[in-house]
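Only one protein chain is missing from this complex, and each of the others stays in its spot.
Think of it as A and B in the order they're written, each chain with its own count starting at 1.
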Amino acid sequence: MNNHTNNDNVTVRTIDLVQKGLARRYKSEKRFKMIGLCAIIFSLLCLAGLFVSISGSGYTAFLQTKIELDVFLDPSVLNPNNLSGADFHGLVKRSFYNMFPEVKDRREKKKLFSLLSSGATYDLTDFVKANPGKIGETILLWVPADDDVDMLIKGHMNRDLPESERRLDDVQVSWITRLEKQAKIEKKFNTTFFTAGDSREPELAGIWGATCGSFYTLFITLVLSFPIGVAAAVYLEEFARKNRFTDVIEVNINNLAAVPSIVFGLLGLAVFLNFLGLPRSSSLVGGLVLSLMTLPTIIIAGRAALKSVPPSIREAALGVGASKTQMVAHHVLPLAMPGILTGTIIGMARALGETAPLLMIGMVAFIVDIPAGFTDPSTVLPVQIFLWADSPERAFMEKTSAAIMVLLLFLVVMNSAAVFLRKKYEQRW
Amino acid sequence: MKKVLLNVWVLVFIMGVGYVHAKSRDYISIVGSSTVYPFATVVAETFGKTTKFKTPKIESTGSGGGHKLFGSGVGVQYPDITNSSRRIKKSEVEKAAANGINEIVEVKIGYDGIVIANSKKAALMDLSVKDLFLALAASVPNPDGTPTVVPNPYKTWKSINAKLPEIAVEVLGPPPTSGTRDAFVELVMDEGGKKFDFINAMEKTDKKQFKTICRTIREDGAYIEAGENDNLIVQKLEANPNALGIFGFSFLDQNIDKIQGSSIDGVQPVFEAIANGSYPVSRPLLFYVKKAHVDQIPGIREFLKEFTSEKAWGSEGYLTDKGLIPMSADERKKYYDIANNLIPLNPSDL
Partner (left out) sequence: MPESPTPIKRRNQLVDRNIRDTVGQSSVPNPRMRCKNVSVYYNFGEKKAINNISLDIGQNEVIAMIGPSGCGKSTFIRCLNRMNDTIDGCRVEGQILLDETDIYDKKIDVVPLRAQVGMVFQKPNPFPKSIYDNIAYGPKIHGLVQNRQETDEVVEKSLKRAGLWNEVKDRLNQPGTGLSGGQQQRLCIARTIAVNPEVILMDEPCSALDPIATSIIEELIDELKQEYSIAIVTHSMQQASRVSQRTAYFHMGDLIEIGPTEQIFLNPLHELTNDYITGRFG
């Protein structure tokens, strides 16, 4: 209280001391800010680099080279009563050969036909089945070109290299050049990529099967791990008595969160497949395994979030006569929800990107059919990326990048959803 | 309200599990070798698109992993077919028999060549299995000629063979878990080792010692395990013209604009040379069918028919487009009959 008089006597005033240290304090503040800024810029640059390099090599996958065929829907080939038995393959062949009347030799013909994807036949089949009324007419149909043609058109194969070093020889290139002049070959938006399942033909491969698989798997994961995780967190944090037993549980949960994910795959193999006999490769089992993996994350995040709710709120609720359950359900949990949601989203995002545990339960597999339910064999986006990255065909490279872009998009959507939900909660409370 | 939701949730879950349990499988389940995977998947896809059956599900588990799953039992939860880049082992057949699998149909589908390739920017290499053995074994015969082994002293190709260029030995190859590695060790390293008389003699007298010498790859950095992803090896070769890479023929086939396959013992790894057997590093590719599952799982017969059709595995078939080296017409005939008549393997043939 008497500082003032003291200071007057000794002539050293607090303000002088403050002033002296001020420059240093500001400097260190500035330095700290700079470091933070640099960190942010660095991570943004890394992110941008990742995006640019991936989109740079992946965007071409969104376009697909297609060839326009004039197909005469020959009524003698296509019997409207028995379309399934019709020789669509022959029809496609004939139509394509008609565009190059000078190609007579059998070997040459084979080479010519290899410019078309095997998907051409399926496209024609689908078209005729959808428009049986068109039989007897001549139609124009854009069908997919072979992946080698696609690579050439997109410039991933160099036309100037000597013939022996290309997968397409000079004659084939000359045919393609001719089609280009006639505007019969064109890059079009690649709907197949977004609607098809996996395929060994890059031009027919799509991401939809894996997307559905991811969706089913994550759905199971969320439905299981969120309620169970929240319930466990609430119980441990709000109801369980703190004793050695709960300590052991806490240590174990923390351990589980750090266990390598492949271990959960092994566990899933032993329990869900071998013991419970659930179907291998199904998104149900995938979801179960991933929820085991996600649970500790959610529990830990949930407990931290619950802990951060101020005790005064609990007292307030109890003080007006709320029961413990009401206190938790009406006050504590809603306040902790943003934190729990963040933890959940982090856990789910990790689950979305996981492949290792799925290997053990057979989800790293070639699956063409789009899964229609939780028990159908299915794969997930990162596995699809892994499988494509491992395929010999050059054209799968751009598919890989494109699939990564889709995966990143999903992550962005998920995280935005998390931010949105959080905002909403925060407004309500 | 919340309670009701919770009950519904539990109920649905229990019912779901129960329902799943009772359900049978209506698609073929295939496991096994990653080398056969690219071929089996093409057949499966064609099969799925051209028949009324569902597309088979194919997992790439490696040959050993495939046999293990395949041999665990009979029933919908076990795979119907396993792919393999080597013949089934006697022990595997026995294990399967112990689990109630008595009849296994063995179908060979063709051959795969293992290539030793480098970037097109570098000179084509002309190697022998002996050169490769000397370059990659952990211990090699003493250069002074005495019949003893010393830790591999060779740093450059020229020091191994004066005809070879003066560049450091640097080989990217698959890890021990890979079937390609197994085949490479067996076909190149064993054969290379046998070029030395005392090692050759050892095969009879001390098989264990023989294997240790021939099959232990050096770990001083000259051999770099590049992971299972062969595409990655191709990319690394492109970036480093001095390095050689070891992988399956189909990756060479898909990347002939970037890499070239070294000739082994004077033979280039081209389609014809592998098919007629003159290229030394090639191995059979096979698959095994559990006979008890035929007619239980829909479509197995039809799948075998598709796989063994000329349009698939024939010399002009679509599998050759994917890099499969087809069998001779006679062999094809033999295995066509086995596959379509489901003639089981006789374990004593192994």
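Throughout what follows, a contact is a pair of C-beta atoms (placed from the backbone, for glycine too) under 8 Å apart; a residue touches a chain by one contact, two chains touch by 3 or more.
It should be emphasised that the depicted structure is a prediction, and the values quoted were computed from it without experimental measurement.
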Interface partners of the hidden chain - shown chains only, full complex considered: A
Residue of A:280, A:303, A:331 or A:399 in touch with the missing chain, whole complex considered: A:331
Touching the absent chain when the full complex is considered, from A:24, A:107, A:181 or A:242: A:242
Given A:85, A:101, A:155 or A:321, the one touching the chain that is not displayed: A:321
On chain A, residues whose C-beta touches the chain left out of the figure: 242, 310-323, 326, 330-331, 335, 429
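Definition applied: only the chains that are shown with their structure count from here on.
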Touch list for chain B against partner chain A, complex: 6, 9, 13, 16-17, 20-21, 23, 25, 27, 29, 31, 34, 37-38, 40-42, 44-46, 48-49, 54-55, 57-60, 76-77, 120, 228-231, 248, 250-251, 253-257, 316, 318, 321-323
Contact footprint of chain B on chain A as seen in their complex: 110, 114, 118, 122, 157-158, 161, 164-167, 199-201, 223-224, 227, 273, 276-282, 284, 362, 364-369, 374-375, 377, 387, 389-394, 397
